[in-house]
Structure formats: structure tokens, C-alpha cells
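One chain of protein is taken out of this complex; the other chains stay put.
And now, subunit A:
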Amino acid sequence: MRLSALLALASKVTLPRDYRYGMSRPGSLADRRKNPPGTRRRRVAVEPISDEEWHLFCGDTVEILEGKDAGKQGKVVQVIRQRNWVVLEGLNTHYRSVGRTGEDRGTMIPSEAPLLHNQVKLVDPVDRKPTEVEWRFTEAGERVRVSSRSGRIIPKPDFPRADGIVPETWTDGPKDTSVEDALERTYVPRLKTLEEEVMEAMGIQETRRHKKVYWY
């Protein structure tokens, strides 16, 4: 949390109302170079999809339906909700050079291009074929994605956090509250305001009262 905040150099970025989201993170150097303040680009049409309807998450295995790599399956590494984009690892790539300085042409690397949500389909774990997916509720009341063809539940995949922290193996530091202390319930509902409870707990006596004030 503290180290990751330092690494990400988190700062509040105010974006213009018609900002066009691209592959660069808003606020990064590349984005600031491409969209300096005052940039106005043509608006792109983005189909509005609610958070409840969206079904593609990082770590999912999906198959590409159209494009250069149609028919191939890959893992989702990035989801850009503002453009309904998913980025698959190593698929749908074009080549660009990095590290160009002066005469040196740098090295060519493959860089993934994003795909729209309707250009990919989730893969059914039963037969490993692309399938339509619906959101349904289990017996326990949990909301899960269910393949339309086979009825199999597609669980939400585990994707490592960007700051590299694995919650299961986290050891408490000197400034960390343990799980039991954080989830302990100590609140007793009473008909007293916070100020009255604090006065009672600290033993503060106050017999003076405010003067009556009239306002219209």
C-alpha cells in the first residue's frame, strides 16, 4: 500500500470531459505527450455497458473471433472499460521499435493491440470452445458467469495485483492492524451522540448552556 503508492506515484489526474482513452495510462508521460492540455479529438462511439453486464476480467481465457489472430485463445491482461477494450497477452500484435536514440534504430518488439468486447468470446472450460455467457445466481446467492451452451460456471480468475502483493502471504508490520482486531465488533448502539459519549467516558462535566439565540 505505502510502497505501491510510491511506485505508482499516485496523483489525482483531472481529465477533460471528452478525453479519449487510449492504450497509455491517463496522466503518464506518453499520454501527456500525445494529449497535451487543450487537445480535442473526435469523439468515438462507445457502447455503454453497465458494470453488472460486463463479463470480461483480467486473467480470463478468451478466443478471438475476428482479426489477424482469429481463432486463437489467449489470456486477458488488461481491460479498458472506458472503450470496452480487452488486451490479450501476445495476440493481435503489431511491431514497434523501442529505445530509438539518434542513429540507433532500437529493438523491434511486438505490442498488443486492443480488441473490443464483441470481438472476443469467453472460453468454456468444459470443451474449450468459445461460448456466450450470462450472469446468474447460484443456490448460495452468489452472482456468477454461466456458459449458455453447457451451463458450466466460469469462475472469476485470480489475477496478481499490480503492486505484487499477495494478500494470503502478507505478514503484519508494526503499523498493521491484525485481521481479528480489524473485524472485532465493539460498537454498542446507544441513544447518545458521539460528543455525549466522549464526555461521559472522559469524565468531563459541563453545566453551562448556550444562550438562547433567535434567527429568522
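The rule we apply is simple: contacts are C-beta pairs under 8 Å (C-beta built on N, C-alpha and C of every residue); 3 or more make two chains touch, one makes a residue touch a chain; residues count from 1.
Simple rule for what comes next: contacts and distances are computed from a predicted model.
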Omitted chain (choose from "Adrenocorticotropic hormone receptor", "39S ribosomal protein L41, mitochondrial", "Presenilin" or "Protein AUXIN SIGNALING F-BOX 2-like") - UniProt protein name: "39S ribosomal protein L41, mitochondrial"
Hidden-chain contact residue, picked from the options A:Val13, A:Ala70, A:Met108 or A:Val179: A:Val179
Subunit A residues that touch the omitted chain in the full complex: 1-2, 165, 167-168, 170, 172-179, 181-183, 189-191, 193-196, 198, 201-202, 204, 206, 209-210
